[in-house]
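Below is one structure, written out as structure tokens, with a few remarks after it.
Rather than the whole complex, this shows some of its chains in their spots.
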């Protein structure tokens, strides 16, 4: 596999869908919200994306079978006036610099093919400290969007220059802007140390309000605990498979 | 050499061969088993694979001559009803992210060209602690295979979500599944600190039982000691050739 | 986006323009000078450059909107006998080894297309210690240029072999020389710990003298403080988005 592969599993007709991105990141906030929405809204998988830019890895499930690392896109038709949705979820972001640009471009190509005009990139804003009551910070591709998000309760850092957003969320904003798309980043404030269901429910609350789609929150906390366990197991596995001996994957700094 | 090179050294006729992969990894368990099987079963080399994704390195042998870092595939015709085998062995896995995907795809292409329907990827499951009696953990591409392996004494982590397998073994499972192949990973439980002949003999015992091929174990411990020495020497050599001085291969983080 | 993209925003007619490069580096000296010149001289943007070699990142501005990481080229017609100028500014240099070579080649292609014959690459010379009175160190592609710069007050390390310049500034010198261009590097002596307006004003003073273009210095100190804040915020943001949990962008050293 020398190139990123995009498998279209199913065709769907969507009208002016809104795209939502929730790949792993700080506090796994975005992933928690997006995975939750896919489940609660019974979205159907339409696209699978495999790439040599993802970590060369499979995840082992409870039943002993495996899943190849990938990103997926789910579709959900709105009911009663709700907007149609395209939701990007996945196991990992790119492990290489150029991979981030390539994968984001593919997401934007898919968005444009479905005539998406607006994208919500979900993530976490890590403070390094535990947070009592979370809130949702934002960034967007235009002043009008910033003002619109403020009316929805999203906070923006006023009069503070600087800061950045890295990875697919950042590039959806930057490269999306170059394509004339409206992109908003919603970041749940979190310590960054845990998979944070409070930060996720704040982002979900705001996003639900914006979209006008009700999403039950009950399972969110349970899902966060499950995700925390899986992440812990992955970290444990990664330490267990660390190649201390020759023949492993060490930085090559030994030149003769 | 800008591309991975596959040299077909010899043609063989095989009937429904089973592929076995044993490249370096945790505890070098997989490598120990596969190298041992190649020797004990007098398998013949049919393919050599060189790649710019491997570490840029040669190994120096006892007699002062050298071997270029490579992966090799050996073939062995089954006797008395035993299955035909294709065995992947090698010095190193890929040193680059995309290299893992490329090399695994090449192994799968070769598997499909020989009409392989089942692959056993061998490795170690590192616990970080010394293990009295080893056992064999497993993962597979389908529930049916999981159940089949359980009857062979392979252990699976029940009701524990998460965990992963990285490198060629993981990708053989993940990308193999995408091609409709049956792939099983057998991992000998080991500390991860040594080349572990006990873990290797457990994996070999289980694999022999599954394949119905008897493989003498006598030389396994001796082979483990030999491998331990070579690995130790490689690590010593790598430290000896560390480029502390300018002109070596240091991370370039100095931007002007 | 698999390739570096060069957007020509505007056509300009320039006569024998001089190119000035001020991308981020030691003490951000070069960036401070170049950004300042673009503002003070009311230069107009003519080219934007995006690349998968840049960090996959957007910067968040005070007003909550975003800017995709990029490099830009500005043009300014000289007044009253001043030379025409092309000024390269940007957010980041390349994050990959080959990216530095590719981006510098693009800058040189653009220089040649505008019939540039001389390039000034601006940077900092970090001493690791705080400097009372800064000075400007130099390097150039020919002895004649070295002598010319000495008459302008630029210092050269006499009789001291060695030393190097890394990144775009270095490659503009090296690859520029291969194309027969005259390239001079001016480096403001600085600790390297701060965004240093003193080092920047020394470089600006020397460069203004060489070009015969007066550039007001008043805003330089204010601009340095602003840049310092943005950089601090970026570092804070980068730490805040650090992926301690699985699914983040960790070195893949775990081979099985």
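When the chains are written out, they are named A, B and C in that same order, and each has its own residue count from 1.
Keep in mind that, in the parts below, a residue touches a chain if its C-beta (ideal position, glycine included) is under 8 Å from a C-beta of that chain, and two chains touch if they have at least 3 such contacts.
These figures come from a predicted structure and were not determined experimentally.
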Chains shown: 3; total copies of the one sequence in the complete assembly of this file come to 4
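Note that only the chains that are shown with their structure count from here on.
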Using C-alpha atoms only, the most centrally placed chain is A
Chain separated most widely from chain B, comparing mean CA positions: C
Taking shared numbers over all numbers used, above half giving same and below half different, the chain A and chain B interface sides are different
Taking each chain's mean CA coordinate, chain B and chain C are separated, in whole Å, by 48
Between the Cα centroids of chain A and chain B the separation in whole angstrom comes to 34
Per-residue multi-chain contacts in chain B, two or more chains: 24-26, 93, 97, 124, 165-168, 170
Quick check on the complex: what are the chain A residues that touch chain C? 24-28, 31, 55-57, 91-95, 97-98, 100-102, 104-105, 125-128, 138-143, 145-146, 156-168, 170-171, 173-175, 177-178, 185, 192-193, 195, 230-231, 234-235, 237-239, 241-243, 248-251
Contacting residues of chain C [partner chain A, same complex]: 1-2, 50, 52-53, 55-69, 95-96, 226, 229-234, 236-256
